[in-house]
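See structure below.
Removed: one protein chain of the complex. Kept in place: all other protein chains.
As written, the chain order gives the labels A, B and C, with residue 1 at the start of each chain.
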Amino acid sequence: MTINWFKYASPAAFYPIAGRLVPVFSIAALGLVLFSLYWGFFETPERLGGSNPQKEYYRIIFVHVPSAWMSMWLYLVLAAWSGIGLVFNTRLSFMMANAIAPTGAIFTFIALWTGAFWGRPSWGTYWDWDPRLTSELILFFMYIGFMALHSAIDDSRRADRAAALLAIVGLVMLPVIYWSINCPDPNNCAALHQRSSLTQIESNILTAMLTMTLGFWLYSFATAFARLQGIILTRELESAWVRDMVSGPTPAASGG
Amino acid sequence: MIEFFNQGGYAFFVWGAFGMTFLLLIAEILLLRQSRRTILTRVGRLARLRAQQPQPAEPASPQPEHQT
Amino acid sequence: MLEVKDLSCRRGDRLLFSGLSFSLPASTLMHVRGRNGSGKTTLLRALCGLLHPDDGDILWRGESIRELSDDYNRDLLYFGHLNGIKADLTGIENLRVAATLDDDRIDDEEIRGALERIGLMGFEDLPTRMLSQGQKKRVALARLMLSRAPLWILDEPFTALDTDAVAQLEALIAAHVADGGSAVLTTHQEVALTRGEIRRLDLGARPGTTTPVGAAAAA
Partner (left out) sequence: MFQVFLCILKRDLTLALRRRTDVLTTLFFFVIVVSLFPLGVGSERELLRLLGPGVVWVAALLASMLALERLFAADYDDGTLEQLLLAGQPLSLLALAKITAHWLLTGLPLVFIAPLMAMQYALEPVAIGVMMASLAIGTPVLSLLGAIGAALTLGLRGGGILLSLLILPLYIPVLVYGAGAVGVSVIEIADTQPYFYLLGAFLLAGLVLAPPATAAALRISLE
């Protein structure tokens, strides 16, 4: 069992698998996103009722919430791969973490941007020091820090491990940061933001939101695997299988 | 149609949010494609160079002796 | 005592050596030779445990050095390209810190004696920044005199030393090996032993092969 696992944990073995998965995930993601867009714009009401009535602009929820979820989920995945890499010393795990980071950062930025565009009509301001927005901003800094540290170190092995350690430190600190922003006054610690519960949302809206989330998720798979392929190629430039793949196996090169 | 694009007067916010989202996602895809092409050309060129020199010298750039 | 099995190391994404195996019993000196970039320093750092090898095991007295960790470090003395000497501390202070870190109970008299023997009489109370390059190196070498570690790993210890100091260092290494210790060193300098065995390890590629292969040969 374990042997099989480690067989696919080698970059050379995973490269073709990733190549086959990218189109599958891309097409599925595209389908889901298009469906969600259709559903979100044509099958949903123009008003969001309830205690906090909102007009058409509530539709931003269809990209805002999925991207915010993805930004957090991808950070978790990134930290998990980092942890696995540090414990088992597998190079593919670090590559995976690196492949995820830019996509995660993009979703974090999207969540911030759409949050601002939603905040303006509903709160009357683009930016508010709302705990969620602020934590999302911190998450964005974490992604940037991860990528900046990785690219600042020339030795790829040190870069992998240092960035991985940073990701884990960030994972430990994020809840503390979120909590401290959420509750700046420990004497009077009520949640500032409105609570939202999935069950209160109309099913059409929920459908569009969840399909978009799934679409974004598959999109993340596709981009992460595509990026992973690039990372594997550049890292393994010297190895025989890359050369064989490009030029076809040559008997003369068997020494490598 | 116009009504749809108008989004009840909130067109700027709705399309601003959706526009940026898909702009970034598409940009990411395009960048990935481009970097993939660059890498593949580079790998291909390296392979061709290797093929031309049947007995390649040791890795082209002498790695400096590692210090600390 | 030190055993290396099927070791391979990379720097960055380049494989330096693979399938390297050798053992280093007590009373043995091993010379590691090879061109620049053949991975001498990398090998030495891997032997110290500073560097994770890509593959393979390093055993000290039959146990993996990863698991031994601090216990292995206590048996080890490493002398790298950098002297490991604080320029703002005096020779005595530097050596005192080093001794404390090695859990050696050494009084100042012993340290003074070592510095005197290595030819730094009168300089022991000066901040080492006031000493010349060669003198700084001697301060670092005084650590060898005070150390009780059975395994020495020395990376180019002879550079920047004058002939006197070279002779002294050779004598130190010979005495260490004769005393039952073992040592690994990279150098172009031949070291004559009074007792014990010299082995050679040639690192580096033979022309025509793309992956450098390490081969151990007992001389």
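Here is the rule we use: contacts are C-beta pairs under 8 Å (C-beta built on N, C-alpha and C of every residue); 3 or more make two chains touch, one makes a residue touch a chain.
Everything numeric here is computed off the predicted structure, so don't read it as measured data.
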Among A:A13, A:L76 or A:M173, choose the residue that contacts the chain missing from this document, as touch is defined above.
A:M173
Specify the residue from the set C:N83, C:Q135 or C:S182 that touches the hidden chain.
C:N83
Residues in subunit A touching the chain absent from view:
138, 141-142, 144-145, 148-149, 152-153, 155, 157-158, 161-162, 165-166, 169-170, 172-173, 176-177, 179-181, 184-187
Can you list where subunit C touches the absent chain?
45, 48-52, 70-76, 78, 80-89, 93, 96-98, 100-103, 127
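Operating definition for what follows: only the chains that are shown with their structure count from here on.
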Separation of the C-alpha centres, subunit A versus subunit C, in whole Å, is 46
Taking the mean of the CA coordinates per chain, how far is subunit A from subunit B in Å?
17
List the centre-to-centre spacing of subunit B and subunit C in whole Å, with centres computed as mean CA coordinates.
46
Check: subunit A positions touching at least 2 other chains come out as 237-238
Please output the residue numbers of subunit B that touch at least 2 other chains, ranges allowed.
59
Over in the complex, which subunit C residues touch subunit A? Could you list them?
10-15, 52, 208-211
Footprint of subunit C on subunit A - complex, ascending:
89, 154-157, 235-238, 255-256
Which positions of subunit A touch subunit B when the two form their complex?
41, 46, 55-57, 59-60, 63-64, 67, 102-103, 106, 109-110, 113-114, 117-118, 120-121, 219, 223, 226-227, 229-230, 233-234, 237-238, 242-243, 246-247, 250, 252-253
